[in-house]
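Structure provided below as structure tokens; questions to follow.
Missing here is one protein chain; the remaining ones are kept as they sit in the complex.
On to chain A.
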Amino acid sequence: MTQAVRRAPYPLILVVLAALLLLAATAGVAAGSVGLPFGEVWSILLHRLRLPLGEPTWPAVRETIVMDVRLPRVLLCAVVGAGLSVCGMALQALVRNPLADPMLLGVSSGGTVGAVAVMVLNLSVFGALTLPLAAFAGALLALFLVYGLARAGGRMTTIRLVLAGVATAEVLSAVASFLIVTSNDPHKADSALRWMLGGLAGTTWDLLWIPAAAVLLGTAVLLGVSRPLNLLLAGEEAAAALGLDVHRFRGAMFVLVALMIGAIVAVSGSIGFVGLMLPHMVRLLVGADHRRALPAAALMGAAFLIAADLAARSLIAPEEIPIGILTAVTGGPFFLWLMRRKAAR
């Protein structure tokens, strides 16, 4: 007799994840060259929200540190982490393969090429939106390219998908490097290179709103289509028989995911493996039904990336490790474990 899956009640899991997120966010704001007590972090935040809690008892400089330096960075981490995690989960359903991830599929690299081109060539056709739009265009192009390559001449298999993704990512990274190396402005080249490694330092409130809006709206849309996403897990033919116009739906969702990844990559560079690891942990916790899994993925992704960023800036303080290096160090072994587990089945 096959064993039933035992899981904790869903609302409890959501509450625990939300508590973890708040804890990570508080720690993220409190920690740094000037350490702040957790209580003071919240006093400052609540004071700024104009709640009548008495007079400020802290030096004004601390308020500046919290409000202008650390809070935007922590919020951006939350947005990027939630976005990558949700996009990873959606991509895994769309290509019906648990090894899909924005970076593995070359989507992040596509976004990177778009963004680097804008930086190095000094384009600014659409003002502040130029960088995210270019990243979006690159991400979308990469996604359709990989999907087309993986499907060419028959059925899409895991091997074909991963190979197509790796090859595309490789070529696109080379293009980005080429753009940087051949740029005749060393200053611009340097900033593009640092950006490519992935990092969330120097975040300001101005940087926050485009990715925040993209991730919030995108996640809302994905929640709205969580039933069709479930159908894709049953296979293409079954999804068609259950009333889904598979090709149109998949095309529309590719555009949506590319938009989200583009907006994320434009502010954070490429941060790998978040979109691969977290959806798996979430599915183990709450199951594969996207109506339950997507909200949990967003919470867990946000908490994870805040914690990873905290580690990135405190492990060898005052130096910072690029966060992409940290996520790769944890994500690489996870990916190998997953491949072995899948092969063993």
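In this section, a residue touches a chain if its C-beta (ideal position, glycine included) is under 8 Å from a C-beta of that chain, and two chains touch if they have at least 3 such contacts; residues count from 1.
By our rule, contacts and distances are computed from a predicted model.
Peer 1: According to its UniProt record, what is the protein name of the omitted chain, chosen from "Acyl carrier protein", "Dihydroxyacetone kinase subunit DhaK", "Iron complex transport system ATP-binding protein" or "Branched-chain amino acid ABC transporter permease"?
Peer 2: Going by its UniProt entry, the chain not pictured is "Iron complex transport system ATP-binding protein".
Peer 1: Can you tell me which of A:Leu284, A:Leu315 or A:Val329 touches the chain that was removed from the display?
Peer 2: Final answer for the missing-chain contact: A:Leu284.
Peer 1: Looking beyond the chains shown, say which of A:Val34, A:Leu51 or A:Ala240 touches the absent one.
Peer 2: A:Ala240
Peer 1: Going by the contact rule already stated, which one of A:Thr203, A:Asn230 or A:Thr327 would touch the omitted chain in the full complex?
Peer 2: Considering all chains, including the one not shown, the answer is A:Asn230.
Peer 1: If you put the missing chain back, which residues of chain A would it touch?
Peer 2: So the residues of chain A touching the missing chain come out as 2-5, 92-93, 97-98, 223-225, 227-228, 230-231, 233-238, 240-245, 283-284, 287-289, 342, 345.
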